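With one protein chain removed, the remaining protein chains of the complex are shown where they sit.
Take a look at chain A:
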Amino acid sequence: MSEQCKFKNYIWELPVRWCHWINVICIVVLSVTGFFIGTPFSFGRSASDFTMGWIRFIHFTAAYLFAVSVISRVIWSFIGNKYSGWKEFFPLATARGRHKLLRMLRYYLLIDKDVPETVGHNPLATTAYIALFCIYSTMVLTGFALYAEHAPSSPMHRALGFMYALFSDQGMRLTHHFGMWLIVGFVINHIYSAWLMDIKEHGSEISSMFCGYKFTVKKED
């Protein structure tokens, strides 16, 4: 256990934390309602019930919220502090980033025993977030393309016209299902890694996502 004095750094700004937790809520809500929409069981007692109707309403509302949250986070990566900046997400592009990434990978593969301390994002994590962002985009595009079919030749249906050229209708559904399972796999990884880094780095990894502060031995430049 560390006996050194640690410095308090403000890392995650409010929009970053809000986007993170909105995404969490949306992913849970979208996965549960989405799974039901894909494999419904007969909840309805009479034809005047609106069970599936409400579940789909919740799914679509959460989908809009999620899309806005993802887009907001992308915009914030151009206006926020350096820890939230877009450059963080491409560690492979810089020599320093590649070095950090390799260190982190060696620790994860149980080769090295000292935990590389990171102030902002873990470079291994940001690389995964880029893949995650691609999955998010696919989910948003396939989801809204399927949703827009209720109103053909509406502005949304026209704007997503390229999706109907790229995918068959059923192919879009299949992709949308797979995307959910990939996100579920990511969530398992993400929670585990946050827990692991919290207990290994002693930098208050998990609580930083609530309060925004992380702790490091050296003071920031």
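Just so we're on the same page, a contact is a pair of C-beta atoms (placed from the backbone, for glycine too) under 8 Å apart; a residue touches a chain by one contact, two chains touch by 3 or more; residues count from 1.
We take it that contacts and distances are computed from a predicted model.
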*For the chain omitted from this view, which of "Hydrogenase small subunit", "Penicillin-binding protein 2", "Amino acid ABC transporter permease" or "Zinc-finger domain-containing protein" is its UniProt protein name?*
"Hydrogenase small subunit"
*Per the definition of touch given earlier, which of A:A63, A:L101, A:L132 or A:M180 contacts the omitted chain?*
A:M180
*Option from A:M52, A:L65, A:L105 or A:V140 whose C-beta touches the chain left out*: A:M52
_Touch residues of chain A, complete complex, unshown partner_ = 2, 7, 9, 35, 38-44, 46-53, 55, 103, 108, 110, 113-119, 149-150, 152-153, 161, 164, 168-171, 173-174, 177-178, 180-182, 184-185, 188-189, 192, 195-196, 200, 216-221
